[in-house]
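Heads up, one of the protein chains got dropped from this complex, but the rest are sitting where they should.
For chain A:
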Amino acid sequence: MAVYPENVRPDNVRPDNVYLDHAATTPMLPAAISAYAEAMTVVGNPASIHSQGQNAKRMLEEAREVVARSVGSDPIEVVFTGGGTEAINLAVKGLFWARAPRTRILAPGGEHHATLDTIEWLEHHEGAVVEWLPLDDLGRVDVAVLERAIAANPDDVALVTLLAANNEVGTLQPIREVAALAAAHGIPVHVDAVSAYGHVPIDFAALSRTGASAVSVSAHKIGGPVGIGALVLSRRATVVPLIHGGGQQRQVRSGTQDVAAAVSFAVAASAAVAELPGEGVRLAALRDRVIAGVRAAVPEAVLNGDPDPAGRLPGNAHFTFPGCEGDSLLFLLDVAGVSVSTGSACQAGIPEPSHVLRAMGRSETEARGALRITLGRTSTDADVDAFLAALPAAYAQAARAGLADREPAR
């Protein structure tokens, strides 16, 4: 058998490929890669007492401080995890268990699967009673609906969880209002900021003052490595840990800490925060070109999410193309060298009708014609040009293929 590393890069992607799926993952920042590689050469378990251990611990804690600054929290509040999904699991399950015997979980229906599936698991195995809150036409949770849901029995609400910005349609959510509302009843709030982090400012101190208990973030969405994220957990919040062991990180998340990944994460976090004011404006301008260009090329296309540029993520454009399967469009654009997304796909790679659009009250047919275009640090005007050039032919052909595979033969 050949020694493995001879073919790490299969290079299946054409050299002129245009990557417009930055919400899935975005290229690692070169500085984060070099810091990662360098930090990996340092020997030492941060829990060890000797000088190598202390050296590693110093690197780890400096990284934690940088990540804490990027979200406006105290360093002690940053709990590194294996990624966004683990952070969300820790927050949702950990808060639910810590709040026993309360049983109610309030969450919008358009959350990421990391939240949806965690809550459903709690429902099926731990006696949670779930109330899925509807989203409005723009994909936003209605604070008044949440208020009524809490008021029905405030004493039995274990937690409220919601996205800071919807990962599919990009709609920014009223997290401050939600946090304040829940805090008035002493209910902990978890904010899933995985898609918002690095794209809009996250101020944990302010959120925490108004009542939020925990915020989840992930490194690979901002140019850091896959495999590390963080739960920013208020010093006043209590969660029951998912992982038991050596008691690292406030006993909340045991396991030897990944110093090199934390260092790389910190490099990406500091760059993202420093660049945010300029990048936010630049990406919003590119996004607005995408939106205007799609509308000009395909007048039937429906923009999903908030049409107000201030109400959505700067790098997100999301459309429904009537009469098309989103996966047909994705395939045709892929063949044309443009990588976009239909939203979420399950583990087998089967495109699913968007549950976000379903939560917004759209039909399943509409939910199948969705396409998400997301921009990031490496996106350029030329990328937008290439996408807009490829779209008309792809749309025309996808429309011909139509929804044929949904109608029974006979």
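In the analysis below, a residue touches a chain if its C-beta (ideal position, glycine included) is under 8 Å from a C-beta of that chain, and two chains touch if they have at least 3 such contacts; residues count from 1.
We adopt the following convention: contacts and distances are computed from a predicted model.
S.K.: Look at the options "tRNA-specific 2-thiouridylase MnmA", "FAD-dependent oxidoreductase", "Peptide/nickel transport system ATP-binding protein" or "Pyruvate dehydrogenase E1 component subunit alpha" and return the one that UniProt uses as the protein name of the missing chain.
M.R.: "tRNA-specific 2-thiouridylase MnmA"
S.K.: Among A:S328, A:S341 or A:S354, exactly one should touch the missing chain; which is it?
M.R.: Of the candidates A:S328, A:S341 or A:S354, A:S328 is in touch with the missing chain.
S.K.: Given the contact definition stated above, which residue among A:G186, A:P309 or A:G402 touches the chain not shown here?
M.R.: A:G402
S.K.: Spell out, residue by residue, where the missing chain touches chain A.
M.R.: Where chain A meets the chain not shown: residues 10, 12, 327-328, 331-332, 334-335, 345, 347-351, 397-398, 400-402, 404-409.
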